[in-house]
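One chain of protein is taken out of this complex; the other chains stay put.
What follows is chain A.
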Amino acid sequence: MIKMLGVVLLLVSSGVFAAPEVVITLKDHLFIPSKIQVPADKKIKLVIINQDPTPEEFDSFDLNREKVLFPGRRSIIYIGPLKPGEYHFFGEFNPNSAQGSVIAVAEGNDHVD
């Protein structure tokens, strides 16, 4: 068991990398910008700053992520690697206004395949 936990601690603490970073602001229940373009096949670090006085929950089946965005805090969400395409996300508490998408673009392309 100790051996197993040692292996796990090593793996949990490793793998920290300099992922490309994208900052999104949540204000008045809107993600700004609502569309972001990122390179395909790479991990991306999304930094979401919730400037609203209420919590929000980032939700995306496409990106396989759910994360509570506490008011006044910077939340970090790691996504990808993604194949080229468009991936939608929304805020669970304000799904009509808090919407956005991540557009993954293959290296060398300006547009989604």
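Convention: a contact is a pair of C-beta atoms (placed from the backbone, for glycine too) under 8 Å apart; a residue touches a chain by one contact, two chains touch by 3 or more; residues count from 1.
One rule holds for everything that comes next: contacts and distances are computed from a predicted model.
Missing chain, UniProt name from the options "Molybdopterin synthase catalytic subunit", "MetA-pathway of phenol degradation", "ABC-2 type transport system ATP-binding protein" or "ABC transporter permease subunit": "MetA-pathway of phenol degradation".
Although one chain is not shown, part of chain A still touches it, namely residues 1, 3-5, 7-8, 11-12, 14-16, 43, 57, 59, 61, 64-68, 70, 76-83, 92-93.
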